[in-house]
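Shown here: the complex without one of its protein chains, the others still in place.
Chain IDs A, B and C follow the sequence of writing; residue 1 opens each chain.
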Amino acid sequence: MGFTKVYNSAGEALDGLLFDGMTIAAGGFGLCGIPELLIDALVASKVKNLTIASNNCGVDGFGLGKLLDTKQIKKMISSYVGENAEFMRQYLSGELELEFNPQGTLAERMRAGGAGIPGFYTATGVGTVIADGKETKIFNGREYVLETGLVMDLSIVKAWKADPSGNLVFRKTARNFNPPAATCGKVCVVEVEEIVPLGSLDPDHIHLPGIYVHRIIQGEHEKRIEQRTTRKREA
Amino acid sequence: MGFTKVYNSAGEALDGLLFDGMTIAAGGFGLCGIPELLIDALVASKVKNLTIASNNCGVDGFGLGKLLDTKQIKKMISSYVGENAEFMRQYLSGELELEFNPQGTLAERMRAGGAGIPGFYTATGVGTVIADGKETKIFNGREYVLETGLVMDLSIVKAWKADPSGNLVFRKTARNFNPPAATCGKVCVVEVEEIVPLGSLDPDHIHLPGIYVHRIIQGEHEKRIEQRTTRKREA
Amino acid sequence: MGWDRNQMAARAAQELQDGWYVNLGIGIPTLVVNYIPEGVNVTLQSENGMLGMGPFPYEGEEDPDLINAGKQTITELPQTAYFDSAQSFAMIRGGKIAMAILGAMEVSESGDLANWMIPGKLVKGMGGAMDLVAGVGRVVVVMDHTNKAGESKVLKACTLPLTGRSVVNRIITNMGVLDVVEGGLKLVELADGVTEAELRAATEATLVN
Partner (left out) sequence: MGWDRNQMAARAAQELQDGWYVNLGIGIPTLVVNYIPEGVNVTLQSENGMLGMGPFPYEGEEDPDLINAGKQTITELPQTAYFDSAQSFAMIRGGKIAMAILGAMEVSESGDLANWMIPGKLVKGMGGAMDLVAGVGRVVVVMDHTNKAGESKVLKACTLPLTGRSVVNRIITNMGVLDVVEGGLKLVELADGVTEAELRAATEATLVN
């Protein structure tokens, strides 16, 4: 059994996979379910001119925002800038390319790329700038725009648990973009909170089968909360 | 709480949904995970000229094969005839229309129909009769054929467990076509082995969220085995 | 004069029907959940991957793995199901959600909606809004009738980049309720203390009978 998917650190897990100008799909929504350790390893690697497909770009100074600070990102493919000041600043100043994708189109483009579907039609964005320059087609009297599948050089993903064969389980809304992002990379590296023994995951409860996963690391996650909202207990 | 998804019988669950010439998506692979009770109710209803999208058409005298015996099916959309003698006989004699779809294309057409995707490109079937008369397009130097999303009047589906909100859990390989079939019907009726109380399914373990499910029944299933293969215990 | 944010949310809540699956946008739409009528059981979808969104957690019970599309910590309910973003937008695009209630920067008389950017000034991003307006059964917009400068946000044509073309069914503002119909907007209801003349004066869009 020479073959193993389990690596000791994020740096090791990315060894040999990085090159300047590469494309990366990243899981996560806001700061929820983001591959914190792999992002730190990308910062440490100093790989540059990255094109990253991710719904958001973290926040100022955390998550993918760290790679904005170090100017390692050439282009983002995202649906939301939101309150990320440095993201907006780099985009408005022209330092950063930004390809806006509607959130569902981005998720479907990742899934399609992983599923061998090079193009699909959606009504999302028809009649808006999103459809500019794209082919459209009428189905049953309605206009749809052709969107393409995304195939990226690398996927970086955060899951809750993995077994050594790479079967993944996610937790609550931290699942989000992670499974589709995992499928669209030529190589998929996953960080988890816990690697559990083979056979300890119920085969009916696996969210993403190990075939999509090439390398796994276990580590500690900060899991920062972006908007802490609570209610008071009734007296 | 006037609104409920739970019905008392397959006949009740199909009440008001059936009409001659309608289209139906059915879950199941071979005889595994097929909606036995809803098929029986379709036989009893005498609804006719059905177009059914299902990977197989049961076997002689069981599963969807029952609807072949009663000549209620006008057209099948399937990937496999296999050893179903009556299916092959009706097709070769011209009594039954048969639209062959590659298995993966059929599954994806169901998923696409349910996901608001009216068309997608696949390399499957390029250069074969499957691509005859269909649009093709080159992406990155390779030819792909345009396949359409399937939207059917009704989905009939078999799951293992449901909660009253329609959240579904499947068991082992009985999952198969059931989730994509469930999503592509304008109305989806599901039969399960057990309806469990709300809150008893782990929200991370739900295979198909209740939003796709309109009516649910619980009942007894024969679950016939098509090919019983075993090995001997070592002495 | 007219409705405040909570009254607008309460009015929007009257749009909901028993058994519906609904997506609520960020801002005023979030408040709708506080006014769902008795006996009306709706399930809230959060497009980051959840059906059956519950209220904010009690202090100390926040879970970083459980947030809504506005990145706020929330809780689950007995009927909750989680799924990934591709599945989430499959159900949105596939028309499985009965209604979306969204905020807006501008709405036009033909139902065009703009709510994701102000060129050169504010780049928010469309998030899931373009998918929602293209996919859900019915789109209700909740917003102030005019901007801070007193200019109408209910226009003949939007001036900002669109989120969707001909997608809005009903507009609920602080001044009343308008439906998008053939030829323009139709007044459905006036807010408390607002006259038809006042609403007409604050509306750039064509009003039809």
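The definition used in the following text is that contacts are C-beta pairs under 8 Å (C-beta built on N, C-alpha and C of every residue); 3 or more make two chains touch, one makes a residue touch a chain.
Quantities reported herein were computed from a predicted structural model and do not represent experimental measurements.
*Asks:* Name every displayed chain that the left-out chain is in contact with.
*Replies:* Within the full complex, the chain not displayed touches A, B.
*Asks:* Pick from B:82, B:164, B:199 or B:219: which residue touches the chain that isn't shown?
*Replies:* In the full complex, the listed residue that touches the missing chain is B:82.
*Asks:* Identify the residue among A:148, A:165 or A:230 that touches the chain left out of the display.
*Replies:* Once the missing chain is taken into account, the touching residue is A:165.
*Asks:* One chain isn't shown here. Among A:33, A:82, A:114 or A:127, which residue touches it?
*Replies:* With A:33, A:82, A:114 or A:127 as choices, the missing chain is touched by A:114.
*Asks:* Residue-wise, where is chain A in contact with the chain that is not depicted?
*Replies:* 1-3, 111, 113-117, 163, 165, 167, 183, 198-199, 203-204, 206, 209-212
*Asks:* So that we can see where the missing chain sits, which residues of chain B does it touch?
*Replies:* Contact residues on chain B toward the absent chain are 29-33, 55, 78-82, 88, 91-92, 98, 100, 102-108, 110-111, 122-130, 160, 170-180, 207, 223-233.
As a convention for this text, only the chains that are shown with their structure count from here on.
*Asks:* Which chain has its C-alpha centroid farthest away from the centroid of chain B?
*Replies:* Checked the centroid distances; the maximum from chain B is C.
*Asks:* Check B-C against A-C and say which one is joined by more contacting C-beta pairs.
*Replies:* Of B-C and A-C, it is A-C that has more C-beta pairs in contact.
*Asks:* Measuring from the mean C-alpha position of chain A to the mean C-alpha position of chain B, what distance in angstrom results?
*Replies:* So the centre of chain A lies 32 Å away from the centre of chain B.
*Asks:* Would you mind pulling out the distance in Å between where the CA atoms of chain B average out and where those of chain C do?
*Replies:* 35
*Asks:* Take the average of all CA coordinates in chain A, do the same for chain C, and state the distance between these two points in whole angstrom.
*Replies:* Centres of chain A and chain C (C-alpha means) sit 27 Å apart.
*Asks:* Would you pick out the residues of chain B that each touch at least 2 other chains?
*Replies:* Within chain B, residues 115-117, 203-204 contact more than one other chain.
*Asks:* Which residues does chain C have that touch at least 2 chains other than itself?
*Replies:* 76, 82-83, 89-90, 92-93, 134-135
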